[in-house]
Structures are given as structure tokens and as C-alpha cells.
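A single protein chain has been omitted; all remaining protein chains appear in their positions.
Entry: chain A
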Amino acid sequence: MLLEFEKVYPVFSWSWDIPGDENAVKENGDEDLCGICRVSYNGTCPSCKYPGDDCPLVIGECNHNFHVHCIQQWLDTPTAKGLCPMCRQPFSLKRNVAINEFQMGRLAKVLINSQPATLNDDQDMMMEPEFVVR
């Protein structure tokens, strides 16, 4: 049999490059959902229309991942006290991860703003250098 290709329609798929994801323990056996808006990592936050670079994902030092818009909105609230919504550790971006690189500047600002609110007597640990924005 002889086949002749008249047209080719390439289809591409993409997903965020999350290092170590193969071994990550999936929360509640869920698929990979943003812990805040509960939409897929590869989808968008509720305010965005197009996934991908317009609505990036960030990876926390604590290995909890969120749409940058979601975590930014959370860290902007006084209730957040700079903490990760999932594990309540001070939220910071994981270093040396490609997809975080472009978000460093944006989130650093939020993290600096949110730090003073956490400086209660019983929270001196926040002052330690390792908690300062990376």
C-alpha cells in the first residue's frame, strides 16, 4: 500500500517544568491543582484567560506550588502573615528553579511587604536570615 500525506497538522502539548515532580507526594491523591484556586497548574488562575507565560506557576521552598497571581493575592492579605496556605511555613520561592526566575522580582516585593506584620514577640524566628526573601 502506498500512502501519500497531503497535509500534516502538528499538535503540541506543554506543561510546567516542576523539578522532582515525579517523586512528589500528591496532596490527597488529587491531580496537580493550585492549592488556592483548585485549577490545574497548567490552567489559569480565576482572573486570567490564557495559560502559560501570562499566568505562571511558582514553586515554593516548601514544595507547594501556586499560580503566581493566586499566591500573590494571598500574601497581600493581612491574614496571610507571609505564610504558605498549605503548610503555614513562611513562603519563599525555591532557588535555582527555572520557572521561578522571572517571578523573583514580583514576589520579592510582596514578601518584603508582608514580613513586618509577622514580627510579633513569639515570631522572632522570622528575623533569621534564612527567612529573608531569597
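Here, a contact is a pair of C-beta atoms (placed from the backbone, for glycine too) under 8 Å apart; a residue touches a chain by one contact, two chains touch by 3 or more; residues count from 1.
Basically, contacts and distances are computed from a predicted model.
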Open item on the list: Just to verify: the chain that's not displayed, which of "RNA polymerase II transcription factor B subunit 3", "E2 ubiquitin-conjugating enzyme", "DNA replication complex GINS protein PSF2" or "Tetratricopeptide repeat protein 15" does UniProt list as its protein name?
Closed with: "E2 ubiquitin-conjugating enzyme"
- [ ] Decide which residue listed in A:Ile36, A:Cys55 or A:Leu93 touches the omitted chain of the complex.
- [x] A:Ile36
Open item on the list: Contact with the hidden chain only, please: which chain A residues?
Closed with: 35-39, 46, 70, 73-74, 77, 79, 83, 85-86, 88
